[in-house]
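Dropping a structure here in structure tokens format, bear with me for questions.
With one protein chain withheld, the remaining protein chains of the complex are depicted in position.
Moving on, here comes chain A:
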């Protein structure tokens, strides 16, 4: 699976970082950085799903790689 970010939609809440700190983070300017766009393994996929779900502006998507 692959995490896709729709950057113009991102408002920098960072709730995704709380849900999946190993996969993404907001940098010092508050811009979201996807550290591991390609996710694989049950644990990472579950974390990626949680991150996608928690975004109030649906800026993240999890798509088939």
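The definition used in the following text is that a residue touches a chain if its C-beta (ideal position, glycine included) is under 8 Å from a C-beta of that chain, and two chains touch if they have at least 3 such contacts; residues count from 1.
Keep in mind that, in the parts below, contacts and distances are computed from a predicted model.
Chemist: UniProt name of the unshown chain, from "succinate dehydrogenase", "MoxR-like ATPase", "Pyridine nucleotide-disulfide oxidoreductase" or "STAS domain-containing protein"?
Modeler: Result for the unshown chain: "Pyridine nucleotide-disulfide oxidoreductase".
Chemist: What residues on chain A make contact with the chain left out of this view?
Modeler: Answer for chain A: residues 9, 11-15, 17-18, 21, 25-26, 29-31, 46, 49-50, 52-54, 56-58, 61-62 touch the chain left out.
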